[in-house]
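To start, I am sharing the structure in question, which I have written as structure tokens.
Other chains dropped; remaining ones untouched in position.
Lettered A and B in written order, each chain numbered from 1.
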Amino acid sequence: MRLIAGVDIGNSTTEVAIADIENRPRFLSSSLVKTTGIKGTPDNVAGVKKGLEEACNKINITVSDLDFICLNEATPVIGDVAMETITETIITESTMIGHNPDTPGGVGLGIGKTVFLDELDNIHSNEEVICVIPKSTDFEMAAKLLNRATETGVKVNGAIVQGDDGVLISNRLKKKIPIVDEVTYIDRVPMGMMAAVEVAAPGETIRVLSNPYGLATVFHLSPDETKNVIPIARALIGNRSAVVIRTPEGDVKERVIPAGKIIMYGARERRVGIEEGAEKIMSSLEEIWPLNDVSGEPGTNVGGMMERVRQVMSELTGQGISDIKIQDILAVDTFVPQKVKGGLAGEFALENAVALAAMVKTNRLPMNIIAKMLENELHIKVIIGGVEANMAILGALTTPGTDKPLIILDLGGGSTDSAYIDREGKVTSIHHAGAGDMVTMLINSELGLDDFNLAEDIKKYPLAHVESLFNLRYEDGNIKFFDKPLDASLFARNIIVKPDEMIPIPTKHSLEKIRAVRREAKKKVFVTNAIRALKDISPGRELRGIDFVVLVGGSALDFEIPEMISDELSHYGIVCGSGNIRGVEGPRNAVATGLVLSYYESLKGRA
Amino acid sequence: MGNNGNVSIFVIVKEPEQALLKELLAGIEEEGIPYTVSSFEGEALNETFKASQLSKLGVAVGVWKNRIILHYSKSRGFGPLFDGELNGYEKERARRIGNNAARLYKVMPLKDMRPNITIKEIVDMVRERVIAALKAKPL
């Protein structure tokens, strides 16, 4: 017995492989623990010890039985993500109420001047009005007053109600009218103005107020005025109910926020405003690839973000800030639901935004310090093995069905790392910004969750809808029953089903919407990066020459990312799938396994 | 009760606090589900449970003075979904319990049934009572 442990310290995860290399390497055990502290720092030692203990426990030995430890020469790559909103919707002199109460009243379109309920008595008969009803008025009283006004000849054509009383009032009216309720800030409704209230039948959406020419018809707009109502019409598309009020200066504007310029230095220099969008940024990047550095316009949001990345990296490595170079970015178009400024019912608008991931590479990380500390604590010889990319390739090649030439894509948290081994065994490697953490950020912001842990769970686990107190339906239609009633707070909610826990998702989004956002985020980051990585690392940037692509790393454990990438690559005739290291480990343990194999080879070489 | 009388939420009452009952019923109505009100004798919890079994919608609400009980037949003997005494000013809360009675059948997320009265609500309540008192005894 000659026991050797390969140890791979990653940004998120530390992995261990233990083998007996007396004759041929015979792998006996492995483990996976969270990395303690930032990769490449002495804080890592605690995690490494824990990983070694876990792996040793599984085969009933102690760490002191090990003959030798091989540490990875960790790639000094660090990623960071950020998000910039680039549009802003502002309502001046509130004109639009586009929110979707669960239970509006009546159906149809009503047009008239806004008047308070108390003022109905003073209205001339035959006048056309939209009645505004505060929460303090009881629904019976409200209905009584509306009926009385109608009897005296006032044309009450619709109502805007503060409380959740739409159906209640409608049920008590002699002449039915469309009623939008739950309008929180009813005191901000301008009075004496022309207003239109539209409620669609259940299962349908409004058709008049979401069409600019519908608005033009209702409010007798001139062609020029019609041009100005586009944002209103757009914002109301898909709603079941809406109110639009026309005030002399009323307006809804979508403003573009200058978020700063990003400056890319490569073959040439390129400056792109963040507000020009991700596509522009990425195509400019491709024009000047490979990249030497990126900076952001000082004093702007992007500027701040780029400085933060540099700062962290500089502290970690002890290099000067100016020596830190950003070597890749990934920009992705996204949107962020944000409260509309000046809205009356807490309306949200989907603002456009750009998400950015940045990747920095520095000199060697101080792994030798970690090695020394381990040696002192464990009294076992520790060496630093070969380059991480080479080790990963060695490990990946233990996946059944693989052969050189081969590419691995290590789908991690902060970066997507790839390595290529040609027929002769020469290895090249490259790193791209953007990976699992960026997906989580996109899910978090597009769903407006403001909860990174929840977003991470949404990323990792399938969704379900609680259909009764005793059963739920998974997103694929399968049903699961329970013996005891579920908590009432889960009732009718969309939830995430973890192995040991059910977590309700506290938003009004439909299950399909959440699913679509989750899948889009994964595609935007990983399908894009897989293609970028393969192009940048393939000989001659030509995908058609590649035979095997093996996916490894934490995000290769995802229940849909590997399939998305495989699907995309199948167009090129590439065999792509999650790795299965040594036929048993799945997409994990590639580097740790490679370290062991490489050490064994080096011994043979010497012998 | 007509032909389809029990295709409704059963609301059974004994000496109900009228203000709360009104809001409770309003809550059911706003969600678009029919209800039937009748009076009961005997123990409130038990009677509400039985009523939920008889309702074809599987939902019953018992109101005894200011105590409200919400029972769902599909709870399979695991007790009521709500059972508590409300203060006279907790009209919002009574409304939400009514909403939830309907939402159980509609399979829509339930609203919070815990008491969450705001300062403003208390002030409103006090003001309301003062006005009522003033109206009753003209100056």
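Definition applied: a residue touches a chain if its C-beta (ideal position, glycine included) is under 8 Å from a C-beta of that chain, and two chains touch if they have at least 3 such contacts.
Note that the coordinates shown come from a computational prediction; the quantities given were computed from them, not determined experimentally.
In terms of the labels on screen, the copy numbers for the complete complex are A x2, B x2.
Just so it is clear, only the chains that are shown with their structure count from here on.
Chain centres here are Cα means. That of chain A falls 41 Å from that of chain B.
Residues 102-103, 136, 139, 164-168, 171, 467-470, 484-485, 488-489, 491-493 of chain A are the ones touching chain B in the complex. In the complex of the two chains, the chain B residues touching chain A come out as 26, 29-32, 72, 74-76, 78, 81, 95, 99, 103-104, 107-110, 124.
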